[in-house]
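Note that this complex is displayed minus one protein chain, with the remaining chains in position.
And now, chain A:
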Amino acid sequence: MMDYISNTAAEKDKMLQEIGLKEVKDLFQMIPEAVSADERLNIESGISELELMRRAQLQAGKNKSLDQQISFLGAGAYDHYLPGIIDALISRSEFYTAYTPYQAELSQGTLEAAYEYQSMICDLTGMGIANASMLDGGSAAAEAVTMAARITGNSRVLLPDTVNPAYREVIKTYGAGAELEFVDLESKQQIINPAQIEKNINDQTAVVVLQYPNFYGSLEKMEEISKMIKNKKNTLLLVIANPILLGVLKAPADFGADIVVGEAQNLGNGLNYGGPNLGFMACKDDRRMLRQLPGRIVGKTTDVDGKEGFVLTLQTREQHIRREKATSNICTNEALNALMATIYLATMGKEGLKEVGEQCYHKAHYLAKKINGLSGFEVLNQDNFFNEFVLKSEKESTEVFEELLQEEIIVGYDLKNIGENGILVCVTEKRTKAEMDKLVEKLEVL
């Protein structure tokens, strides 16, 4: 057992004396007996570090991690290369054991890094303003939708089924709180037909949500849809973007996005079973939007000597000042994950991010071509995808999935989980030619 308490018995006595009490339990005399816990908590006795590590390793041994098999899983959580310096740098405890930078003068490290993060998110998305992070991609999307409703005063939301189904569910949970009305749009051939938008958009529409690339890996007709939205005075375009692909793909701002959000786990953060992840959020440089933006924002300013420095700013949007009138309840965010993304982006630079994107693209298309050459299998997205695509087989998708699992291959995300027959396959720069060839070889003999 280890409890990290270092007052000795003699010191405790001295402290009690100062307080004017005899025993530690006297400190709790105000707690009525009826609500007090039993003599002790019914939790097994504490263990040493050695035992803890043994126990943790034992649990790890009951898992089968991605190190032990080939994985083509994506669908919102991505297995990209993580430069070793990220963990080394964020392990500096001045970073990871700090709180939210309430005392700016003693938190310039956290604050300057957050300013850099905001700058890089603006660069990636092409937007004018970014906040310091959201809890994850799904909640960022949801808070962007409610933000759009507040800005426009409208409550109708167009939600295509090409948006990640988990995000759609989170958006609807938040939407139930904000009492929004959702119009679900059905896709054809992995994209949304712009005519569907045209048909459903009206003057009460607050926002149209598009994912870029979408859940199935395809690129929506961004330009065409954006034009329809721009024809409406009071409707915003919300783009959920995959940030690691924005080294290659055009910035969402260039398609007229008003708000851009997404999941930035894939920028330098590991998988960790889906959390902690990193939601990002950016909007146009527009006062009306800025006033409705949730989350912390870091700004540059000067000190009394005129020296530049950083502070939390525009806090009159936030819960600790505005309480029930705040733009969001968010307090704790994902600052350390944002720092990891910042270090990742600095390390890769514009060339590196572009190369990662290109490798993802070329490798995914290599695999897709091979699969299209097999009988009994096809890629549904045809040529319109970036690095995720839907594999359709004559056999039931679950059967294909399970058989490949026997071969130590996770072929992707079984769309049976959302009621469709197909497998969403993801190829990142980490997948080797040998791994892809092995998948093709096994598919061939299924």
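The criterion applied here is as follows: a residue touches a chain if its C-beta (ideal position, glycine included) is under 8 Å from a C-beta of that chain, and two chains touch if they have at least 3 such contacts; residues count from 1.
The rule we apply is simple: contacts and distances are computed from a predicted model.
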| One chain isn't displayed here; going by UniProt, is it "sn-glycerol-3-phosphate transport system permease protein UgpA", "Probable glycine dehydrogenase (decarboxylating) subunit 2", "Arsenite oxidase large subunit" or "ABC nitrate/sulfonate/bicarbonate transporter, ATPase subunit"? | "Probable glycine dehydrogenase (decarboxylating) subunit 2"
| task | May I ask which residue of A:Leu158, A:Ile197, A:Ile225 or A:Ile410 touches the chain that does not appear here? | result | A:Ile410
| remark: Where A:Glu181, A:Glu198, A:Asp254 or A:Glu399 are the choices, the one touching the absent chain is A:Asp254
